[in-house]
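Dropping a structure here in structure tokens format, bear with me for questions.
Only one protein chain is missing; all other protein chains are in place.
Take a look at chain A:
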């Protein structure tokens, strides 16, 4: 086998230079770009994951808010219902008590008026009886006068 030894060293040097050039100008930059891309993709994936989580969280929050709102609305309606029925009851109660009060007042008034009338009547009756009694006593002194008195009363009654 014919070996040209100079080739060995030429190849050695040539490959050394080529390796240096490639690592400095070609593969070095390219590998760093590939590394950057890896980083980039990872970042993007992380971002996507984060936004997904955020969206999920927000959705959950929205759902809870909606639920809360629904509950609130229900409570408000319920409360309104209760208040209205209570108010109605109150109004009814007041009206009832008012009516009974008025009736009581009226009854009392009637009673008072009646008593007053009875009292007045009683006074008149007693006065009249006293008057009649005195008149009778006056005129009992003599028959003549008694007769006169009766006549007089009769006249009096007749004239009235």
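Everything below uses one rule, namely that contacts are C-beta pairs under 8 Å (C-beta built on N, C-alpha and C of every residue); 3 or more make two chains touch, one makes a residue touch a chain; residues count from 1.
The rule is simple: contacts and distances are computed from a predicted model.
Here one chain is missing from view; checked against "Spore maturation protein A", "NADH-quinone oxidoreductase subunit K", "Glycine betaine/proline transport system permease protein" or "ATP synthase subunit a", UniProt names that protein "ATP synthase subunit a".
In the complete complex, the hidden chain is touched by one of A:26, A:73 or A:102, namely A:26.
The chain omitted from view is touched by exactly one of A:34, A:118 or A:154, namely A:34.
Within the complete assembly, residues 1, 3-12, 14-19, 21-23, 25-31, 33-34, 36-37, 40 of chain A touch the chain that is not shown.
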